[in-house]
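Heads up: the structure comes next, in C-alpha coordinates.
For this depiction, one protein chain was excluded, whereas all remaining protein chains were kept in their positions.
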Amino acid sequence: MVAPILEVSDLCVSYGKVEALHHVSLKVRPGEIVTVIGPNGAGKTTLLSAIMGVLPFNRGSVSYQGDAYAHVDIEQMVARGMTLVPEKRELFGEMSVADNLLLGAFMRRRLGFRDEAQTLEKVYTIFPRLKERHQQMAGTLSGGERQMLAVGRALMAQPKLLMLDEPSLGLAPLIVREIFRVIADLRKLGVAILLVEQNARAALQVSDYGYVLETGEIALEGPSDQLEDDPKVVEAYLGLGGKKD
Amino acid sequence: MDLQIALLLAQDGIVNGAIYALLALALVLVFAVTRVIFIPQGEFVAYGALTLASFQIGQTPGTLWLLMVLGVAVAALDAPALWRQGCRAGPKIYGLIGRQIAYPLVIAALVLGAQPKEWPMLLQVLLALAVVVPLGPQLYRVAYQPIAEAPVLILLIVSVALHLALVGLGLLFFGAEGSRTPAFSDASLEVGGLTISGQSLWVVGASLVLIVALYVFFERSLYGKALRATAINRAGARLMGISTTLAGKLSFLLAAAIGALSGILIAPLTTIYYDTGFLVGLKGFVGAIVGGLASYPVAAAGALLVGLLEAFSSFHASAFKEVIVFTLIIPVLVWRSLTTRHVEEEE
Partner (left out) sequence: MTSRHLLIVFVVLLGLGPLVLPEFYITLLNYIGLYALVALGLVLLTGVGGLTSFGQAAFVGLGAYATAALTTATDLPAWLLPLANPWGGLLAGLLVTAAVALLLGVLTLRLSGHYLPLGTIAWGISLYFLFGNLQFLGGHTGISGIPTLSIAGIELRDGRHYYYLIWAVLLAAVWLTHNLLDSRAGRAIRALKGGVVMAEAMGVDTARTKTIIFLIAALFACLSGWLYAHLQRFVNPTPFGLHIGIEYLFMAVIGGAAYVWGALVGAALITVLKQWLQDLLPQLFGATGNFEVIAFGLLMIVVLHRARDGLWPWLVRWLPEKSALAERHRDAPPLPRRPVPAVGSPLLEVKDAIKQFGGLVANDHMSLHVNAGEILALIGPNGAGKSTFFNLVTGVNPPTAGEVRFMGERVDGHTSRMIARMGMSRTFQHVRLLAGMTVLENVALGAHMRGKHGVPAAMLHLEREEEHCLLAEAARHCQRVGLGEHLQDAAGSLPLGKQRIVEIARALAADPCLLLLDEPAAGLRFMEKQALAELLKQLRAEGMGILLVEHDMEFVMDLADRVVVMEFGKKIAEGLPHAVQSDPAVIEAYLGGVE
(Lines give C-alpha, C1' and ligand atoms only; values in the text may rest on other atoms or scores of the structure.)
Protein backbone atom coordinates (compact mmCIF):
# COMPACT_ATOMS: atom_id res chain seq x y z
CA MET A 1 0.00 0.00 0.00
CA VAL A 2 1.16 3.56 -0.73
CA ALA A 3 2.66 5.42 2.23
CA PRO A 4 0.34 8.11 3.57
CA ILE A 5 1.14 11.70 2.59
CA LEU A 6 -0.29 12.88 5.90
CA GLU A 7 -0.38 10.98 9.12
CA VAL A 8 -1.69 12.56 12.28
CA SER A 9 -1.02 10.58 15.42
CA ASP A 10 -2.33 11.07 18.89
CA LEU A 11 -2.90 14.80 18.42
CA CYS A 12 -4.05 16.85 21.43
CA VAL A 13 -4.84 20.56 21.25
CA SER A 14 -6.06 22.76 24.09
CA TYR A 15 -7.23 26.32 24.38
CA GLY A 16 -6.03 27.26 27.84
CA LYS A 17 -7.33 24.53 30.08
CA VAL A 18 -9.92 23.22 27.67
CA GLU A 19 -8.92 20.33 25.48
CA ALA A 20 -10.40 20.80 22.03
CA LEU A 21 -8.83 17.72 20.41
CA HIS A 22 -8.25 14.52 22.29
CA HIS A 23 -5.79 11.94 20.90
CA VAL A 24 -6.88 12.26 17.30
CA SER A 25 -5.19 10.06 14.69
CA LEU A 26 -5.86 9.91 10.97
CA LYS A 27 -4.22 9.17 7.63
CA VAL A 28 -4.49 10.53 4.10
CA ARG A 29 -2.86 8.72 1.17
CA PRO A 30 -1.85 10.34 -2.13
CA GLY A 31 -4.76 10.69 -4.53
CA GLU A 32 -7.28 9.93 -1.82
CA ILE A 33 -10.17 12.04 -0.54
CA VAL A 34 -10.60 11.71 3.20
CA THR A 35 -13.36 13.48 5.03
CA VAL A 36 -13.77 14.44 8.65
CA ILE A 37 -17.39 15.01 9.48
CA GLY A 38 -19.07 15.86 12.73
CA PRO A 39 -21.44 18.34 14.33
CA ASN A 40 -20.62 21.97 15.00
CA GLY A 41 -18.07 22.53 17.71
CA ALA A 42 -16.62 19.02 17.45
CA GLY A 43 -13.13 20.41 16.76
CA LYS A 44 -12.92 20.01 12.98
CA THR A 45 -11.52 23.47 12.29
CA THR A 46 -9.10 23.08 15.20
CA LEU A 47 -7.82 19.87 13.62
CA LEU A 48 -7.02 21.53 10.29
CA SER A 49 -5.49 24.55 12.00
CA ALA A 50 -3.17 22.32 14.01
CA ILE A 51 -2.08 20.34 10.95
CA MET A 52 -1.35 23.54 9.05
CA GLY A 53 0.53 25.17 11.92
CA VAL A 54 -1.98 27.95 12.53
CA LEU A 55 -2.43 26.58 16.07
CA PRO A 56 0.20 24.83 18.19
CA PHE A 57 -0.55 21.39 19.52
CA ASN A 58 0.43 20.02 22.91
CA ARG A 59 0.86 16.35 22.17
CA GLY A 60 1.24 13.94 19.31
CA SER A 61 2.75 14.54 15.93
CA VAL A 62 1.92 15.52 12.39
CA SER A 63 3.85 13.60 9.80
CA TYR A 64 3.84 14.99 6.27
CA GLN A 65 5.54 13.36 3.28
CA GLY A 66 7.42 11.10 5.65
CA ASP A 67 8.78 13.79 8.00
CA ALA A 68 7.31 13.96 11.49
CA TYR A 69 6.85 17.38 13.06
CA ALA A 70 6.37 18.20 16.72
CA HIS A 71 6.03 21.85 15.79
CA VAL A 72 4.56 22.96 12.48
CA ASP A 73 5.45 26.20 10.70
CA ILE A 74 2.87 27.40 8.16
CA GLU A 75 5.41 28.82 5.77
CA GLN A 76 7.32 25.55 5.69
CA MET A 77 4.15 23.55 5.08
CA VAL A 78 3.04 25.81 2.25
CA ALA A 79 6.50 25.43 0.72
CA ARG A 80 6.11 21.65 0.89
CA GLY A 81 2.80 21.69 -0.94
CA MET A 82 0.19 21.73 1.79
CA THR A 83 -2.63 24.22 1.36
CA LEU A 84 -5.62 25.06 3.48
CA VAL A 85 -8.84 26.66 2.27
CA PRO A 86 -10.16 28.07 5.53
CA GLU A 87 -13.75 28.17 6.63
CA LYS A 88 -13.89 31.96 6.36
CA ARG A 89 -12.25 31.91 2.90
CA GLU A 90 -9.91 34.77 3.97
CA LEU A 91 -9.80 36.35 0.52
CA PHE A 92 -8.10 39.65 -0.22
CA GLY A 93 -11.31 41.62 -0.63
CA GLU A 94 -9.89 44.86 -2.04
CA MET A 95 -7.80 43.07 -4.65
CA SER A 96 -8.84 41.70 -8.02
CA VAL A 97 -9.67 38.06 -8.63
CA ALA A 98 -6.55 37.76 -10.78
CA ASP A 99 -4.32 39.19 -8.00
CA ASN A 100 -5.87 36.86 -5.44
CA LEU A 101 -5.02 33.95 -7.68
CA LEU A 102 -1.51 35.24 -8.32
CA LEU A 103 -0.86 35.42 -4.57
CA GLY A 104 -1.90 31.80 -4.34
CA ALA A 105 1.31 31.09 -6.23
CA PHE A 106 3.37 33.34 -3.94
CA MET A 107 5.34 30.53 -2.34
CA ARG A 108 6.03 28.81 -5.67
CA ARG A 109 7.37 32.06 -7.06
CA ARG A 110 9.59 32.44 -4.00
CA LEU A 111 10.87 28.93 -4.52
CA GLY A 112 11.84 29.86 -8.05
CA PHE A 113 9.01 28.36 -10.13
CA ARG A 114 7.72 30.50 -12.96
CA ASP A 115 4.79 28.37 -14.10
CA GLU A 116 1.88 30.34 -12.65
CA ALA A 117 0.55 31.28 -16.09
CA GLN A 118 -0.13 27.62 -16.96
CA THR A 119 -1.60 26.94 -13.52
CA LEU A 120 -3.81 29.98 -13.92
CA GLU A 121 -5.15 28.61 -17.21
CA LYS A 122 -5.94 25.31 -15.46
CA VAL A 123 -7.78 27.09 -12.66
CA TYR A 124 -9.73 29.14 -15.21
CA THR A 125 -10.69 25.90 -16.98
CA ILE A 126 -11.97 24.46 -13.71
CA PHE A 127 -13.79 27.67 -12.75
CA PRO A 128 -14.68 29.53 -15.97
CA ARG A 129 -16.61 32.00 -13.82
CA LEU A 130 -13.35 33.25 -12.30
CA LYS A 131 -11.98 34.02 -15.73
CA GLU A 132 -15.05 36.09 -16.54
CA ARG A 133 -14.57 38.05 -13.33
CA HIS A 134 -10.80 38.26 -13.25
CA GLN A 135 -10.73 42.05 -12.97
CA GLN A 136 -13.47 42.29 -10.37
CA MET A 137 -12.60 42.95 -6.71
CA ALA A 138 -12.84 39.77 -4.67
CA GLY A 139 -14.97 41.55 -2.05
CA THR A 140 -17.76 42.09 -4.56
CA LEU A 141 -18.16 38.43 -5.54
CA SER A 142 -21.16 36.35 -4.54
CA GLY A 143 -20.85 33.65 -1.90
CA GLY A 144 -20.40 30.84 -4.39
CA GLU A 145 -17.85 32.75 -6.45
CA ARG A 146 -15.89 33.52 -3.31
CA GLN A 147 -15.65 29.86 -2.50
CA MET A 148 -14.54 29.12 -6.06
CA LEU A 149 -11.89 31.82 -5.72
CA ALA A 150 -10.72 30.42 -2.38
CA VAL A 151 -10.32 26.94 -3.88
CA GLY A 152 -8.80 28.37 -7.07
CA ARG A 153 -6.30 30.40 -5.06
CA ALA A 154 -5.30 27.27 -3.15
CA LEU A 155 -4.85 25.34 -6.42
CA MET A 156 -2.46 28.01 -7.68
CA ALA A 157 0.03 26.63 -5.15
CA GLN A 158 -0.15 23.28 -6.98
CA PRO A 159 -0.77 21.52 -3.69
CA LYS A 160 0.04 17.90 -2.99
CA LEU A 161 -2.36 17.96 -0.06
CA LEU A 162 -5.38 20.23 -0.17
CA MET A 163 -7.35 20.76 3.00
CA LEU A 164 -10.83 22.19 2.70
CA ASP A 165 -12.67 23.52 5.75
CA GLU A 166 -16.44 23.47 5.28
CA PRO A 167 -16.45 24.37 1.59
CA SER A 168 -20.24 24.13 1.52
CA LEU A 169 -20.77 26.53 4.42
CA GLY A 170 -23.49 29.06 3.77
CA LEU A 171 -23.83 28.13 0.09
CA ALA A 172 -27.03 27.35 -1.75
CA PRO A 173 -27.50 23.64 -2.68
CA LEU A 174 -26.85 24.19 -6.37
CA ILE A 175 -23.46 25.74 -5.71
CA VAL A 176 -22.62 23.08 -3.14
CA ARG A 177 -23.12 20.49 -5.86
CA GLU A 178 -20.79 22.42 -8.15
CA ILE A 179 -18.08 22.64 -5.50
CA PHE A 180 -18.29 18.93 -4.75
CA ARG A 181 -18.09 18.11 -8.44
CA VAL A 182 -14.82 20.05 -8.55
CA ILE A 183 -13.52 18.26 -5.45
CA ALA A 184 -14.24 14.91 -7.10
CA ASP A 185 -12.43 16.08 -10.27
CA LEU A 186 -9.35 17.15 -8.33
CA ARG A 187 -8.70 13.61 -7.34
CA LYS A 188 -8.02 12.87 -10.98
CA LEU A 189 -5.20 15.40 -10.87
CA GLY A 190 -3.57 13.33 -8.13
CA VAL A 191 -4.16 15.82 -5.32
CA ALA A 192 -4.77 14.30 -1.89
CA ILE A 193 -7.70 15.99 -0.17
CA LEU A 194 -8.64 16.28 3.47
CA LEU A 195 -12.19 17.54 3.57
CA VAL A 196 -13.84 18.79 6.74
CA GLU A 197 -17.57 19.07 6.41
CA GLN A 198 -20.78 19.45 8.26
CA ASN A 199 -22.68 18.44 5.17
CA ALA A 200 -22.10 14.79 5.95
CA ARG A 201 -23.97 13.20 3.07
CA ALA A 202 -22.30 15.19 0.34
CA ALA A 203 -18.90 14.70 1.96
CA LEU A 204 -19.31 10.94 2.30
CA GLN A 205 -20.52 10.63 -1.29
CA VAL A 206 -17.43 12.27 -2.68
CA SER A 207 -14.82 10.74 -0.36
CA ASP A 208 -13.03 7.40 -0.03
CA TYR A 209 -12.68 7.24 3.70
CA GLY A 210 -14.34 9.10 6.55
CA TYR A 211 -13.83 9.96 10.20
CA VAL A 212 -16.61 11.16 12.51
CA LEU A 213 -15.33 13.69 15.02
CA GLU A 214 -17.44 14.23 18.11
CA THR A 215 -16.43 16.52 21.02
CA GLY A 216 -12.78 16.38 20.06
CA GLU A 217 -12.49 12.63 19.60
CA ILE A 218 -12.77 10.28 16.65
CA ALA A 219 -16.03 8.52 17.40
CA LEU A 220 -16.21 6.45 14.25
CA GLU A 221 -14.20 5.77 11.12
CA GLY A 222 -14.48 3.66 8.02
CA PRO A 223 -14.84 3.58 4.25
CA SER A 224 -17.22 6.35 3.25
CA ASP A 225 -19.85 4.15 1.63
CA GLN A 226 -20.18 2.20 4.88
CA LEU A 227 -20.43 5.34 7.02
CA GLU A 228 -23.16 6.69 4.78
CA ASP A 229 -25.58 4.07 6.02
CA ASP A 230 -24.40 4.04 9.62
CA PRO A 231 -27.21 5.18 11.96
CA LYS A 232 -24.62 6.44 14.45
CA VAL A 233 -23.73 9.27 12.07
CA VAL A 234 -27.29 10.56 12.21
CA GLU A 235 -27.23 10.28 15.99
CA ALA A 236 -24.04 12.30 16.26
CA TYR A 237 -25.64 15.11 14.31
CA LEU A 238 -29.17 15.27 15.60
CA GLY A 239 -28.56 14.20 19.19
CA LEU A 240 -30.96 11.28 18.97
CA GLY A 241 -28.67 9.10 21.04
CA GLY A 242 -30.42 7.15 23.79
CA LYS A 243 -33.92 8.00 22.65
CA LYS A 244 -36.16 5.80 20.58
CA ASP A 245 -39.19 7.37 19.03
CA MET B 1 1.67 89.64 1.98
CA ASP B 2 2.03 90.13 -1.75
CA LEU B 3 1.87 87.51 -4.44
CA GLN B 4 5.64 87.19 -4.57
CA ILE B 5 5.85 86.16 -0.93
CA ALA B 6 2.82 83.93 -1.21
CA LEU B 7 4.45 82.06 -4.08
CA LEU B 8 7.68 81.77 -2.16
CA LEU B 9 5.84 80.35 0.84
CA ALA B 10 3.88 78.01 -1.37
CA GLN B 11 7.13 76.76 -2.85
CA ASP B 12 8.49 76.14 0.63
CA GLY B 13 5.30 74.44 1.65
CA ILE B 14 5.27 72.15 -1.36
CA VAL B 15 8.91 71.16 -0.87
CA ASN B 16 8.38 70.29 2.78
CA GLY B 17 4.96 68.85 2.05
CA ALA B 18 6.48 66.47 -0.50
CA ILE B 19 8.77 65.09 2.19
CA TYR B 20 5.93 64.83 4.70
CA ALA B 21 3.90 63.03 2.06
CA LEU B 22 6.64 60.43 1.58
CA LEU B 23 6.84 59.88 5.31
CA ALA B 24 3.06 59.72 5.60
CA LEU B 25 2.97 57.00 2.95
CA ALA B 26 5.59 54.98 4.82
CA LEU B 27 3.68 55.34 8.08
CA VAL B 28 0.44 54.20 6.51
CA LEU B 29 2.24 51.27 4.91
CA VAL B 30 3.88 50.12 8.14
CA PHE B 31 0.67 50.50 10.13
CA ALA B 32 -1.47 48.68 7.58
CA VAL B 33 0.93 45.75 7.33
CA THR B 34 2.18 45.40 10.90
CA ARG B 35 -0.19 47.51 13.05
CA VAL B 36 2.91 49.31 14.32
CA ILE B 37 2.61 53.08 14.60
CA PHE B 38 6.14 53.79 13.49
CA ILE B 39 7.18 56.75 15.63
CA PRO B 40 10.94 56.10 14.96
CA GLN B 41 10.37 56.90 11.27
CA GLY B 42 11.76 60.36 11.96
CA GLU B 43 15.03 58.97 13.30
CA PHE B 44 15.70 57.45 9.89
CA VAL B 45 15.38 60.94 8.41
CA ALA B 46 18.05 62.23 10.79
CA TYR B 47 20.25 59.14 10.47
CA GLY B 48 20.17 59.30 6.67
CA ALA B 49 21.08 62.98 6.53
CA LEU B 50 23.70 62.83 9.28
CA THR B 51 25.36 59.68 7.95
CA LEU B 52 25.84 61.43 4.62
CA ALA B 53 27.08 64.53 6.41
CA SER B 54 29.61 62.39 8.32
CA PHE B 55 31.03 61.03 5.07
CA GLN B 56 31.42 64.54 3.76
CA ILE B 57 33.51 65.69 6.68
CA GLY B 58 35.51 62.50 6.60
CA GLN B 59 34.14 61.01 9.81
CA THR B 60 32.90 57.51 10.49
CA PRO B 61 29.15 57.65 11.24
CA GLY B 62 28.02 55.89 14.42
CA THR B 63 25.21 54.30 12.44
CA LEU B 64 27.86 51.96 11.01
CA TRP B 65 28.51 50.52 14.47
CA LEU B 66 24.76 50.23 15.04
CA LEU B 67 24.47 48.26 11.80
CA MET B 68 27.14 45.84 12.98
CA VAL B 69 25.80 45.46 16.52
CA LEU B 70 22.25 44.88 15.31
CA GLY B 71 23.58 42.40 12.75
CA VAL B 72 25.14 40.34 15.51
CA ALA B 73 21.96 40.64 17.60
CA VAL B 74 19.72 39.48 14.74
CA ALA B 75 22.06 36.61 13.93
CA ALA B 76 22.04 35.55 17.58
CA LEU B 77 18.23 35.70 17.72
CA ASP B 78 17.65 33.80 14.48
CA ALA B 79 20.37 31.21 14.71
CA PRO B 80 18.86 28.90 17.39
CA ALA B 81 15.65 28.31 15.41
CA LEU B 82 17.62 27.56 12.22
CA TRP B 83 19.96 25.30 14.16
CA ARG B 84 17.03 23.21 15.33
CA GLN B 85 15.83 22.71 11.77
CA GLY B 86 19.06 20.90 11.09
CA CYS B 87 20.53 20.30 7.66
CA ARG B 88 17.47 21.59 5.79
CA ALA B 89 18.25 25.10 7.06
CA GLY B 90 21.78 25.16 5.60
CA PRO B 91 21.24 27.79 2.88
CA LYS B 92 19.21 29.88 5.31
CA ILE B 93 22.11 29.96 7.76
CA TYR B 94 24.47 31.16 5.04
CA GLY B 95 21.90 33.79 4.10
CA LEU B 96 21.64 34.94 7.69
CA ILE B 97 25.40 35.20 8.16
CA GLY B 98 25.76 36.90 4.80
CA ARG B 99 23.15 39.54 5.54
CA GLN B 100 23.84 40.18 9.20
CA ILE B 101 27.60 39.62 9.60
CA ALA B 102 29.32 39.75 6.21
CA TYR B 103 27.33 42.65 4.74
CA PRO B 104 28.01 45.04 7.66
CA LEU B 105 31.69 44.10 7.48
CA VAL B 106 31.84 44.85 3.76
CA ILE B 107 30.15 48.20 4.29
CA ALA B 108 32.49 48.95 7.18
CA ALA B 109 35.48 48.14 5.00
CA LEU B 110 34.18 50.54 2.35
CA VAL B 111 33.52 53.34 4.82
CA LEU B 112 36.78 52.94 6.71
CA GLY B 113 39.05 51.97 3.86
CA ALA B 114 37.83 53.79 0.77
CA GLN B 115 37.57 57.46 1.82
CA PRO B 116 33.96 58.10 0.72
CA LYS B 117 34.67 61.82 1.17
CA GLU B 118 36.35 61.77 -2.22
CA TRP B 119 33.51 59.94 -3.95
CA PRO B 120 30.95 61.52 -6.25
CA MET B 121 27.79 62.67 -4.50
CA LEU B 122 25.60 59.91 -5.88
CA LEU B 123 27.87 57.15 -4.57
CA GLN B 124 28.02 58.83 -1.18
CA VAL B 125 24.24 58.89 -1.07
CA LEU B 126 24.09 55.21 -2.00
CA LEU B 127 26.61 54.33 0.68
CA ALA B 128 24.64 56.29 3.30
CA LEU B 129 21.52 54.39 2.30
CA ALA B 130 23.46 51.11 2.43
CA VAL B 131 24.33 51.87 6.05
CA VAL B 132 20.98 53.20 7.26
CA VAL B 133 18.31 51.26 5.36
CA PRO B 134 19.12 47.75 6.71
CA LEU B 135 18.56 49.13 10.21
CA GLY B 136 14.83 49.09 9.45
CA PRO B 137 14.37 45.32 9.11
CA GLN B 138 16.97 44.74 11.84
CA LEU B 139 15.00 46.85 14.28
CA TYR B 140 11.82 45.06 13.25
CA ARG B 141 13.46 41.74 14.06
CA VAL B 142 14.79 42.86 17.43
CA ALA B 143 12.04 45.11 18.77
CA TYR B 144 8.78 44.11 17.08
CA GLN B 145 8.92 40.55 15.78
CA PRO B 146 8.89 38.91 19.24
CA ILE B 147 5.60 40.68 20.03
CA ALA B 148 4.11 40.91 16.54
CA GLU B 149 0.72 39.73 17.82
CA ALA B 150 0.55 42.19 20.74
CA PRO B 151 -2.20 44.83 20.89
CA VAL B 152 -1.69 48.08 18.93
CA LEU B 153 -1.23 49.96 22.18
CA ILE B 154 1.73 47.82 23.28
CA LEU B 155 3.31 48.13 19.83
CA LEU B 156 2.86 51.89 20.08
CA ILE B 157 4.63 52.02 23.44
CA VAL B 158 7.47 49.94 21.99
CA SER B 159 7.66 52.44 19.11
CA VAL B 160 7.93 55.32 21.52
CA ALA B 161 10.60 53.50 23.54
CA LEU B 162 12.55 52.73 20.38
CA HIS B 163 12.24 56.35 19.29
CA LEU B 164 13.71 57.48 22.59
CA ALA B 165 16.60 55.04 22.38
CA LEU B 166 17.37 56.02 18.78
CA VAL B 167 17.31 59.74 19.57
CA GLY B 168 19.75 59.12 22.41
CA LEU B 169 21.96 57.10 20.09
CA GLY B 170 21.69 59.87 17.50
CA LEU B 171 23.10 62.31 20.03
CA LEU B 172 25.87 59.87 20.85
CA PHE B 173 26.71 59.22 17.18
CA PHE B 174 26.47 62.70 15.75
CA GLY B 175 26.72 65.08 18.71
CA ALA B 176 24.46 68.02 19.43
CA GLU B 177 25.76 70.06 16.48
CA GLY B 178 23.58 70.24 13.39
CA SER B 179 24.77 69.53 9.86
CA ARG B 180 23.87 70.77 6.45
CA THR B 181 25.04 69.01 3.30
CA PRO B 182 25.82 70.71 -0.02
CA ALA B 183 23.01 70.90 -2.57
CA PHE B 184 22.75 68.22 -5.24
CA SER B 185 22.71 70.94 -7.82
CA ASP B 186 23.47 74.64 -7.78
CA ALA B 187 21.23 75.38 -10.69
CA SER B 188 18.13 77.46 -10.15
CA LEU B 189 15.12 78.24 -12.21
CA GLU B 190 13.50 81.58 -12.83
CA VAL B 191 9.74 81.36 -13.30
CA GLY B 192 7.82 84.59 -13.52
CA GLY B 193 10.08 86.42 -11.13
CA LEU B 194 10.20 83.55 -8.69
CA THR B 195 13.49 81.78 -8.13
CA ILE B 196 13.18 78.05 -7.63
CA SER B 197 16.30 76.41 -6.33
CA GLY B 198 17.65 73.28 -7.94
CA GLN B 199 17.44 71.44 -4.63
CA SER B 200 13.71 72.20 -4.35
CA LEU B 201 13.21 70.67 -7.75
CA TRP B 202 15.29 67.70 -6.69
CA VAL B 203 13.13 67.18 -3.60
CA VAL B 204 9.83 67.48 -5.41
CA GLY B 205 11.05 65.48 -8.39
CA ALA B 206 12.53 62.69 -6.31
CA SER B 207 9.39 62.54 -4.18
CA LEU B 208 7.21 62.20 -7.24
CA VAL B 209 9.46 59.51 -8.68
CA LEU B 210 9.36 57.63 -5.37
CA ILE B 211 5.59 57.89 -5.13
CA VAL B 212 5.21 56.54 -8.64
CA ALA B 213 7.72 53.80 -7.88
CA LEU B 214 5.77 52.82 -4.78
CA TYR B 215 2.57 52.78 -6.79
CA VAL B 216 4.13 50.50 -9.38
CA PHE B 217 5.59 48.30 -6.66
CA PHE B 218 2.21 47.80 -5.00
CA GLU B 219 0.22 47.42 -8.19
CA ARG B 220 2.58 45.36 -10.31
CA SER B 221 5.12 43.40 -8.30
CA LEU B 222 4.51 40.15 -6.48
CA TYR B 223 6.04 41.36 -3.23
CA GLY B 224 4.12 44.62 -3.38
CA LYS B 225 0.91 42.67 -3.80
CA ALA B 226 1.95 40.37 -0.97
CA LEU B 227 2.30 43.39 1.32
CA ARG B 228 -1.11 44.68 0.31
CA ALA B 229 -2.55 41.23 0.88
CA THR B 230 -1.11 41.16 4.40
CA ALA B 231 -2.61 44.56 5.11
CA ILE B 232 -6.02 43.40 3.88
CA ASN B 233 -6.09 39.96 5.47
CA ARG B 234 -3.23 38.70 7.62
CA ALA B 235 -4.69 35.23 8.15
CA GLY B 236 -5.25 34.76 4.43
CA ALA B 237 -1.77 36.00 3.60
CA ARG B 238 -0.17 33.60 6.06
CA LEU B 239 -1.97 30.69 4.41
CA MET B 240 -0.36 31.70 1.11
CA GLY B 241 3.05 31.44 2.76
CA ILE B 242 3.45 35.22 3.17
CA SER B 243 4.67 35.17 6.74
CA THR B 244 4.04 38.02 9.14
CA THR B 245 7.79 38.29 9.64
CA LEU B 246 8.53 38.61 5.94
CA ALA B 247 5.85 41.27 5.50
CA GLY B 248 7.04 43.10 8.60
CA LYS B 249 10.67 43.20 7.53
CA LEU B 250 9.77 44.23 4.01
CA SER B 251 7.57 47.10 5.15
CA PHE B 252 10.25 48.27 7.59
CA LEU B 253 12.81 48.12 4.80
CA LEU B 254 10.66 50.40 2.67
CA ALA B 255 9.93 52.75 5.56
CA ALA B 256 13.62 52.99 6.44
CA ALA B 257 14.53 53.67 2.82
CA ILE B 258 11.89 56.36 2.48
CA GLY B 259 12.95 57.92 5.77
CA ALA B 260 16.67 57.95 5.02
CA LEU B 261 16.14 59.26 1.51
CA SER B 262 13.87 62.02 2.78
CA GLY B 263 16.58 63.07 5.19
CA ILE B 264 19.21 63.09 2.45
CA LEU B 265 16.91 65.17 0.22
CA ILE B 266 16.20 67.88 2.78
CA ALA B 267 19.67 68.03 4.35
CA PRO B 268 20.84 70.70 1.88
CA LEU B 269 17.75 72.84 2.59
CA THR B 270 17.70 72.86 6.36
CA THR B 271 20.13 72.11 9.16
CA ILE B 272 19.53 68.62 10.52
CA TYR B 273 20.15 67.90 14.19
CA TYR B 274 20.12 64.49 15.86
CA ASP B 275 16.54 65.11 17.03
CA THR B 276 15.17 66.98 14.01
CA GLY B 277 13.72 63.82 12.53
CA PHE B 278 11.12 63.43 15.22
CA LEU B 279 9.29 66.66 14.40
CA VAL B 280 9.61 66.01 10.67
CA GLY B 281 8.25 62.49 11.13
CA LEU B 282 5.39 63.73 13.28
CA LYS B 283 4.32 66.15 10.59
CA GLY B 284 4.15 63.21 8.23
CA PHE B 285 2.07 61.64 10.93
CA VAL B 286 -0.46 64.44 11.01
CA GLY B 287 -0.86 63.82 7.29
CA ALA B 288 -1.24 60.09 7.85
CA ILE B 289 -3.90 60.68 10.49
CA VAL B 290 -5.81 62.88 8.05
CA GLY B 291 -5.97 59.72 5.94
CA GLY B 292 -7.10 57.71 8.94
CA LEU B 293 -3.86 55.67 8.79
CA ALA B 294 -5.48 53.80 5.93
CA SER B 295 -5.75 55.83 2.74
CA TYR B 296 -2.55 56.53 0.80
CA PRO B 297 -3.78 59.38 -1.42
CA VAL B 298 -5.58 61.17 1.43
CA ALA B 299 -2.50 60.80 3.63
CA ALA B 300 -0.30 62.32 0.93
CA ALA B 301 -2.73 65.17 0.40
CA GLY B 302 -2.94 65.74 4.14
CA ALA B 303 0.85 65.86 4.37
CA LEU B 304 1.00 68.43 1.59
CA LEU B 305 -1.55 70.49 3.49
CA VAL B 306 0.64 70.28 6.59
CA GLY B 307 3.61 71.56 4.58
CA LEU B 308 1.65 74.54 3.23
CA LEU B 309 0.13 75.34 6.60
CA GLU B 310 3.57 75.28 8.15
CA ALA B 311 5.04 77.55 5.50
CA PHE B 312 2.30 80.14 5.78
CA SER B 313 2.16 80.09 9.57
CA SER B 314 5.93 80.53 9.73
CA PHE B 315 5.40 83.82 7.93
CA HIS B 316 2.54 85.07 10.07
CA ALA B 317 3.46 83.67 13.47
CA SER B 318 6.78 81.94 13.18
CA ALA B 319 7.09 81.27 16.92
CA PHE B 320 3.81 79.37 16.87
CA LYS B 321 4.21 77.39 13.67
CA GLU B 322 4.64 74.08 15.50
CA VAL B 323 1.62 74.81 17.67
CA ILE B 324 -0.46 75.60 14.62
CA VAL B 325 0.66 72.50 12.72
CA PHE B 326 0.00 70.12 15.57
CA THR B 327 -3.30 71.79 16.43
CA LEU B 328 -4.40 70.93 12.90
CA ILE B 329 -4.85 67.44 14.24
CA ILE B 330 -7.80 68.61 16.34
CA PRO B 331 -10.24 69.52 13.55
CA VAL B 332 -9.11 66.34 11.81
CA LEU B 333 -9.97 64.29 14.86
CA VAL B 334 -13.32 66.07 15.20
CA TRP B 335 -14.12 65.23 11.63
CA ARG B 336 -13.02 61.61 12.05
CA SER B 337 -14.91 61.09 15.26
CA LEU B 338 -18.06 62.49 13.65
CA THR B 339 -17.75 60.31 10.56
CA THR B 340 -16.44 57.09 12.07
CA ARG B 341 -19.03 54.71 13.38
CA HIS B 342 -17.80 53.19 16.58
CA VAL B 343 -16.48 49.71 15.99
CA GLU B 344 -15.47 47.17 18.53
CA GLU B 345 -11.82 46.28 18.26
CA GLU B 346 -11.37 42.56 18.44
CA GLU B 347 -7.81 42.06 19.54
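Order as written gives the chain letters A and B; numbering starts at 1 within each chain.
Following the convention adopted for this analysis, a contact is a pair of C-beta atoms (placed from the backbone, for glycine too) under 8 Å apart; a residue touches a chain by one contact, two chains touch by 3 or more.
Keep in mind that what you see is a predicted model, and the values were worked out from it rather than measured.
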| item | value |
| --- | --- |
| Residue of B:K92, B:K117 or B:R336 in touch with the missing chain, whole complex considered | B:R336 |
| Full-complex contact with the absent chain, from B:P146, B:G205 or B:P297 | B:P146 |
| Selected residue (touches chain absent from view) among B:A81, B:I154 or B:A235 | B:I154 |
| Residue among B:L123, B:L171, B:L253 or B:V298 touching the omitted chain | B:L171 |
| Touching residues on chain B - with respect to the absent chain | 37, 143, 146-147, 150-154, 156-158, 160-169, 171-172, 175-176, 279, 282, 285-286, 289, 319-320, 322-323, 326-327, 329-330, 333-334, 336-337, 340, 342-346 |
| Chain A, residues in touch with the chain not shown (by the definition above) | 15-18, 39-41, 140, 143, 166, 168-170, 172-173, 176-177, 197-203, 205, 234, 237-242, 245 |
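What we mean here is this: only the chains that are shown with their structure count from here on.
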| item | value |
| --- | --- |
| In the complex, chain B residues that touch chain A | 222, 225-226, 228-229, 232-233, 235-243, 246 |
| In the complex, chain A residues that touch chain B | 52, 54, 74-75, 78-79, 83-84, 86, 88-95, 99, 102-104, 106-107, 109-110, 153, 157 |
